[in-house]
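One protein chain is absent from this view; the other protein chains keep their places.
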Amino acid sequence: MTAVPDSNFAMALMRPRSLNPTKMLGRIFVYGCLVVLAALFLAPLASMVMTSLKSMDEIRSGTLLSVPQAPTIEAWASVWSSACISIACGGLKGYFGNSFLIAVPATLISVGLGALNGYVFSTRRFQGDNILFGLILFGCFIPFQIVLIPMAGLLGMLGLAGTIPGLVLVHVVYGVCFTTMFFRNYFVTVPAEIFKAARVDGAGFWAIFFRILLPISWPIVMVSIIWQFTGVWNDFLFGVSFAAGSNQPVTVAVNNLVNTSTGTKAYNEDMAAAMIAALPTIVIYVAAGRYFLRGLMAGAVKG
Amino acid sequence: MTLSKRIQAALPAFVLSPSLAAIAICVYGFIAYTALLSFTGSKMFAKFDFVGLRQYERLFDNPRWITAVENMAIFGGLYVVVATCLGLYIAVLIDQKIRLEGVFRAIFLYPMALSFVVTGVIWQWLLNPGLGLEHMVRSLGWQSFTFQWLVEPDWAIYTIVIAGVWQVTGFVMALFLAGLRGVDTEILRAARVDGAPVHKVYTRIVIPALRPVFLTAFVIEAHLAIKSYDLVVALTKGGPGVSTELPSTFMYSMTFTRNELGVGAASATVMLTSLAAIIVPYLYSELRDDRRA
Partner (left out) sequence: MANLGISHVTKSFGSLAVLKDIKISIEDGEFLVLVGPSGCGKSTLLSIIAGLEEHTSGTITIDGRPVDGLEPKERDIAMVFQSYALYPAMTVEQNIGFSLEMSKMPKAERVERVGKVADLLQISHLLKRRPGQLSGGQRQRVAMGRALVREPKIFLFDEPLSNLDAKLRVEMRTEIKRLHQRLGATIVYVTHDQIEAMTMATRIAVMKDGVLQQFGTPENIYDRPANVFVATFMGSPPMNLLPATVVDGASGPRLSLKGTDVTLPLPSSVTARLAPGSDVLLGLRPEWLSLAMEGASANPTLTLHVDVIEPTGPDVFVALRAGEREIMARLPTGTPICPGEKRAFALDLSKAVVFDAATGVAH
């Protein structure tokens, strides 16, 4: 099942293989528009990659989209290991690691909890279950500004202010809303008779979950993992609010590098830094694009 | 009941309770806390000396907040309209049984995988007045071309629209494409038999059938727009001056750099209320449909 099925619509409109001149023009128009639009959408990425491979001299002499004449990875090397961010001059590599230290546990915990919550919500009917689920759903959509002040206080009380575990906690709490929704909406599509059969066969709460449900849930597990990982990796607001100094995630570090540097702007370094921050999510997008898309679509509440 | 049966019966509640407790405290408790704080005179630290609506009066007397709200209207309005139209247009193009459909889809969607910070940094480079777009167009021969939006207070907000639209359009396209593929082909065959030309089929039959998708797209876009924070920080830092201030950036600077907790809380409460006005009816209708199904 993909979120976007193959075109049946166009097939219904198109007569087979009868391209008269008007139709030819139509096809040229369609492809023309698509190619131009695709070029516009790709240009920023192309410019980012090429600029990151240029020296500042070449940037000044060339243009946004000119191909680097003498490609160099100097900018990459510099932002990775030696560029000065705030007061420390160790490059992005530490922050890049921080992002993994935040995203991996936050993803695993919130997906695990979401799977269990979704299981309970989809199999047990109880008084007010739909209202409760609605309240959880609403938690997906709140502007996080509303929780910043008390959350800072709570993290302080727990002794987690400014730390990586503190950020993991924050991401788990607000990520669970989404993962619960994903799993619940997936599990309600499992026929009720399967659960009945399992009960007759003597399977209890955990046996049904681990032996019967989880083995058929890998698509939604993938979707949830990708959604959570991308979301946490790309987060800026929580990172900038709750992580201090060397505990900051890479997005915050990139912003600091780009927007607080003194002197002339080193665009090649800016682009290299942006590339480094973007690479993990781009890799995920390329490797598992369909799950990424399904997550986006499921995030529109309905799967 | 035996003990083991009781444990079995309590398991679901036991499993659900940590998440529910966390959400109760960290979503609803915190919302209540912030809302409460907005009625106090808190400055650097939270203190519960209630001052009624004073912070809200101060908020709406603050020209910076007015700028933020106006910018929100410009940015939010354009963002929603442009992304919806462009996304629908691309979806219709892609639905014309084209070759390499997967490649095109992937190209339009990839910006959604990037963080707003990365998007902001990229567009800061592309639109920079020295070596960016202006420089490129001039070097192509159009010497008088000027493009200085990023540094012009009246225009900077539009750079945020451009970057935001670039990022979200692919997603809107995917929503519409899924909607288009869900249109009943029988109806389309019937329209063809009736002799309707292709563009009429779209404007008269297909697009009206996509009404639910328009609603979903609107809710998603509006929600992203109201929450936008990182994009502005990375692209313009709210500047030049405060010309690209949004409610989200306003709230952050009031709370964390200006030591005006009360005003910050008031602005956050206004943000939540406006978002809830969009989200709650949407969730309500979705969940009700869900139950009926």
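Labels A and B are assigned to the chains in the order they are written; within every chain, residues are numbered from 1.
Keep this in mind: a contact is a pair of C-beta atoms (placed from the backbone, for glycine too) under 8 Å apart; a residue touches a chain by one contact, two chains touch by 3 or more.
None of the values given here were measured: they were computed from a predicted structure.
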item	value
Hidden partner chain, touching residue among A:V188, A:A203, A:M222 or A:I282	A:A203
Chain not shown: contacting residue from A:L132, A:A161, A:I212 or A:A288	A:I212
Positions on chain A where the hidden chain makes contact	191, 193-194, 196-203, 207, 211-212, 215-216
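One rule holds for everything that comes next: only the chains that are shown with their structure count from here on.
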item	value
Complex interface listing, chain A residues touching chain B	3-14, 26-27, 30-31, 33-34, 37-38, 41-45, 47-48, 51, 59-60, 63-65, 113, 116-117, 119-121, 123-124, 130, 132-139, 141-151, 153-154, 172-174, 176-177, 180, 204-206, 230, 233-237, 240-241, 251-252, 254-255, 258-259, 265, 267, 270-271, 273-274, 277-278, 281-282, 284-285, 289, 292-293, 296-297, 299-302
Chain B residues touching chain A - in the complex, by the definition given at the top	8, 11-12, 15-16, 18-20, 22-23, 25-31, 33-34, 37, 46, 90, 93-98, 101, 104-118, 120-126, 128, 131-133, 135-136, 139-140, 166, 169-171, 174-175, 177-178, 180-181, 183, 185, 188-189, 192, 198, 201, 206, 216, 219-220, 223, 226-227, 229-230, 233-234, 237, 247-248, 251-252, 255-256, 261, 264-265, 267-269, 271-272, 275-276, 279-280, 282-284, 286-287, 290-291
